[in-house]
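Every protein chain but one is kept in place in this view of the complex.
Chain naming follows the written order as A and B, and within any one chain the residues start at number 1.
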Amino acid sequence: MTELGIPIPHAPGFIANKTPRIVTSRFDYEDSFTIERYEETGGYQGLRTALSKTPEAVHGEVRDASLLGRGGAGFPAGVKWGFCPPGVWPRYLVVNGDESEPGTYKDRLLMELDPHQLIEGCLIACYAIGLSQCFLYVRGEMAVAQERIAQALNEAYAAGYIGKNILGTELSVDIVLHWGAGAYVVGEETALIESLEGNRGMPRLKPPYFPASIGLYGQPTIVNNVETLSNLPWILSNGSEAFKAIGTETSPGTRMVAVSGHVKRPGVYEIVNGTTTFRDLIYGETMCGGIRNDAALKAFVPGGGSAPWFTADQLDLPFEASQVGPEGSMLGSGAIMVMDETTDIPAAALTLTKFYAHESCGKCVPCREGGTWLEQIMRRVVNGSGTKRDLDLLIEVGETICPGDFPHASNKEKGLSAVPFPYKMTTICFVGPSAFAPVHSALTLFREEFEAKVAGNSDRNYVEVTINA
Amino acid sequence: MTFFTEENLELAHEIIGRYPKQRSAMIPLLHLAQEQSGWVTEEAMKQIGVLVGTSSAEVLGTCSFYEMFKRHEVGKYVVNICTTMSCALLGAEELLEHAETRLGIKAGSTTSDGLFTLEGAECQAACTEAPCLQVNYRHQYRVTPSDFDQLIDELADPNNEETPRHGVLAQIRQHIPVERSVGAVHPDLVNVPPVWIEEKKEANS
Partner (left out) sequence: MPDSQPNAVSVTINGTQIEAEAGELVIAAADRNGVHIPRFCYHERMSSVGMCRMCLVEVDTGRGPMLQPSCMISVTDGMIVDTESDQTKRAQEGILEFLLINHPLDCPVCDKGGECPLQDQTVAYGPGESRFIEEKRHYEKPIPISDLVHLDRERCILCDRCTRFADEVAGDPLIQFTERGNETQVLTFPNEPFSSYFSGNTVQICPVGALTAAPYRFKARPWDLEQVESTCTTCSVGCRVAVQSSRNELVRYLGVDIDPVNHGWLCDKGRFDFEAIKSPNRLETPLIRDPNDKDQLIETTWGAALAASADAIKEARSGKIGVIGGSRLTNEDAYAWAKLAGSVIGTNNVDAQLGDGLPGKVVLGLPGATIDEACSADTVLVIGPDLKEELPILHLRLRGAAKKKKVKVVEITPLQTGVSSYAHRSIVCRSGEAAKTLKSLLTSDDELSQEIRSGSVVVILGRSSLAESALPAIEVASVITEELPKAKFLVALRRGNVRGAIDMGLSPGLLPGRVPLENPNDEIKKIWAKVPTVEGLDTAGMLRAAADGQLDVLILVGADPLVDFPDQDLANRGLRGAKFVVAIDNFPTLSVANADVVLPATAYGEKGGTTTNIEGRVSRLAQLVTSPSAARDDWMIASELAWRLGGDLKFSSMEEIWSEIEQVAPSHNGITLEKIWADETRDGILITETSIQLAIEPSGETPVVDGYGLRLISGRKLYDAGTQTSNCASLSALAQDAELRVNPTELERLGIQDGSEVTIISTKATGVAIAIADESIPRGTAVLPFNNPGIRANLFINSELPVTDIRIETR
């Protein structure tokens, strides 16, 4: 076992603290990813427990646990499973291992360090709702995760955990490792399905709102995040009551959060859901230990690159969606990016806008054209050639992507009140609005920094659109 | 029309066999093609089209959507330096500039010896270890300029075997043993629940 707080060699980042450990319990072992270690540490017991019950009972256990999805939307897994229309077969399981949201780093750890836990989770889900095949979609740029999972799958097949008549029961499921090839938007569940069908990873139209009704090959499909599924073995082994004993009623269990940026000990922490506050995480002694060089906190992104930003004013909010939403942001994928007082805010915001513009799938006009335009305007503002008018233009362009009030953290000094998350949008998925989120947050919270960058530049005139032949 | 080696063609058929619809094997096969030649050639796309039953244009459509598929020759090592927020906050831009100077090329191009292709990349899911980079999709963490120089020296050493050349992704492959495999079935051919579900229903009623 490695010492508390010292990252281990293969997939650095995880930092243990005093929180109960549900999904990271094996991370301290050098050989955490092997089947031997897994079996030795209670592995595949959850599956055995599940198989001793009826599928409905297993589904019930997961529903009772109120396990919230860890992929970003935070939808209860047990409820989502129930959306599969009765009588429509076959059904599939697609595991979302495409982790690419800026700031997010947890699924890769789970895949590299405890692949068997994920596999066990998949099998439990398949058993509970009759999913006849499972596809494990792993982000393309994760060579090591793919190797670890391939290895684990091979071991598990050989040991009789996957395939025909699992552990001598009627459960028969194949788990297929599938690779992505580099496209953030494929993390969106319908794009993930398109990609898995061999297509360009462009999100599908909603409705239907969940692939549970029409998904892979038009069949009922459950898409769950890696971390979500990794919770299942523990829940089955220990029961939903034990799970709910951790965290709050509406946000039970633990969750993994990556804290990056200007903190003393950036790392991935397993924290208690619902009660841990941002302050605990950023300043806590067993966690990040404060801002680097003991500088002041300027702002932080609370839930992945798409999330509207918070400032010190929101530090005491807990990891609880019902409290974070009304303050104008979201918990998203468990990714916190911290900016200290030295940060060039417009430049920082640009790195995110650039990301989303680059990752647009190109389907929706507002995202394809608007995202890139936002990036272009931001670039000239950041490099000092923007004008004051550009600052208004940024908001106006953003309003075509997200009409109406955009959520932001209340900044009472400035007389603003928070607009609750989510926002209205003219696009199919959240990529388009996400390009605007950092611009909007940065501009609302730190307009003076933008103004300083454009000071002295005189406005350009716009040209009339002539379309006459 | 025959791009794949005999061995890879066999592998390709094995991969196709895992999916209820063959088109799903498109991306895995593009990876396999890239593994074989370091990048994805037109011949490869054509053959993949035939293998999965689509037009070559559809293969191109899918292939060109994804960042990792290179449709022109790239270096033996593709070095991706992350430039998204967390890394940017901790010096990614400086690292990229240093890399450009050290390799003598601009991001997006390949060194004349064909060893390195340098790219500015987006978030690599290692944000807590910023600034980070990937060499052929294998991470390097908290990379300082001197770390970078050392890394380049190691990779440039012809005896270096730690990092496989570009195109080779996972070096361990999934293999589904025939005797354990349930087998993929076209969804049109199934309209009943899997046995363990049916069984329990009967037991209940």
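Throughout what follows, a contact is a pair of C-beta atoms (placed from the backbone, for glycine too) under 8 Å apart; a residue touches a chain by one contact, two chains touch by 3 or more.
For clarity, every value in this text was computed on a predicted model and none was experimentally measured.
Considering the complete complex, identify which of A:Glu249, A:Glu413, A:Glu448 or A:Glu464 is in touch with the unshown chain.
A:Glu464
Please identify which residue in A:Gln376, A:Asn411 or A:Asn457 touches the non-displayed chain.
A:Gln376
Would you mind spotting which of B:Thr54, B:Ser86, B:Gln140 or B:Gln174 touches the chain that isn't drawn?
Among B:Thr54, B:Ser86, B:Gln140 or B:Gln174, only B:Thr54 touches the chain that is not shown.
Tell me which of B:Phe3, B:Tyr19, B:Phe65 or B:Phe148 is the one touching the absent chain.
In the complete complex, the chain left out is touched by residue B:Phe65.
At which residues does chain A meet the chain that is not included here?
Within chain A, the residues touching the omitted chain are 183, 200, 205-207, 357-366, 368-373, 376, 393, 396, 399-400, 403-404, 424, 426-428, 460, 462-469.
Given the full complex, what residues of chain B touch the hidden partner chain?
The missing chain touches chain B at positions 42, 45-46, 54-61, 64-66.
Keep this in mind: only the chains that are shown with their structure count from here on.
Taking each chain's centre as the mean position of its Cα atoms, how many Å separate chain A from chain B?
About 21 Å, centre to centre.
With touch defined as at the start, can you tell me which chain A residues reach chain B in the complex?
My answer: residues 12-13, 54-56, 89-90, 99-105, 107-108, 127, 130, 132-133, 139-144, 146-147, 149-151, 153-154, 157-158, 160, 162-164, 169-174, 176-184, 195-201, 217-219, 258-262, 266-268, 301, 305, 335, 337, 339, 343, 347-348, 351-352, 354-355, 358-359, 361.
Quick one: in the complex, what on chain B touches chain A?
18-21, 23-28, 30-31, 52, 54, 61-62, 65-69, 80, 83-86, 88-90, 122-130, 134, 136-139, 141, 169-177, 179-185, 187, 190-197, 199-200, 203-204
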